[in-house]
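Note that one protein chain of the assembly has been removed; the remaining protein chains are unaltered in position.
What follows is chain A.
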Amino acid sequence: MIPLNWYLALSAIVFSIGLYGLMTHKNGIRMLMCVELMLNSANINLVAFSSYNDDMTGQVFALFSIAIAAAEAAIGFAILMSIYRMRDMIDVDKLNILRW
């Protein structure tokens, strides 16, 4: 059986990739994908702990999390679509009208 630590390491790697992508990219769609990566790294953790503790709660929780991620992605893409229609680009750096 694969030890728990491996899963945790995988999760940490995926999370870091996601975070790195979120911090460095300016394209809205890429950033959204990176957010999905970070969310899925959390799901890996949930499932891993669930399996090792013989408790189904974690897996159920992961299912909920996936469903919410899907809804969130739909909203995110819808927002990006309307931004694209207005400005012909989805460069998040330039969308700074809500600052001071």
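We take it that a residue touches a chain if its C-beta (ideal position, glycine included) is under 8 Å from a C-beta of that chain, and two chains touch if they have at least 3 such contacts; residues count from 1.
In this section, contacts and distances are computed from a predicted model.
*Asks:* Considering only the chain that is not displayed, what protein name does its UniProt record carry among "tRNA N6-adenosine threonylcarbamoyltransferase", "CheC, inhibitor of MCP methylation", "NADH-quinone oxidoreductase subunit L" or "Cytochrome-c oxidase"?
*Replies:* This omitted chain is identified in its UniProt record as "NADH-quinone oxidoreductase subunit L".
*Asks:* Using the touch definition up top, pick the residue from A:Met31, A:Ile44 or A:Ala62 that touches the left-out chain.
*Replies:* A:Met31
*Asks:* Pick out the residues on chain A that sit against the missing chain.
*Replies:* Those residues of chain A that touch the unshown chain are 19, 22-24, 31, 92-93, 95-100.
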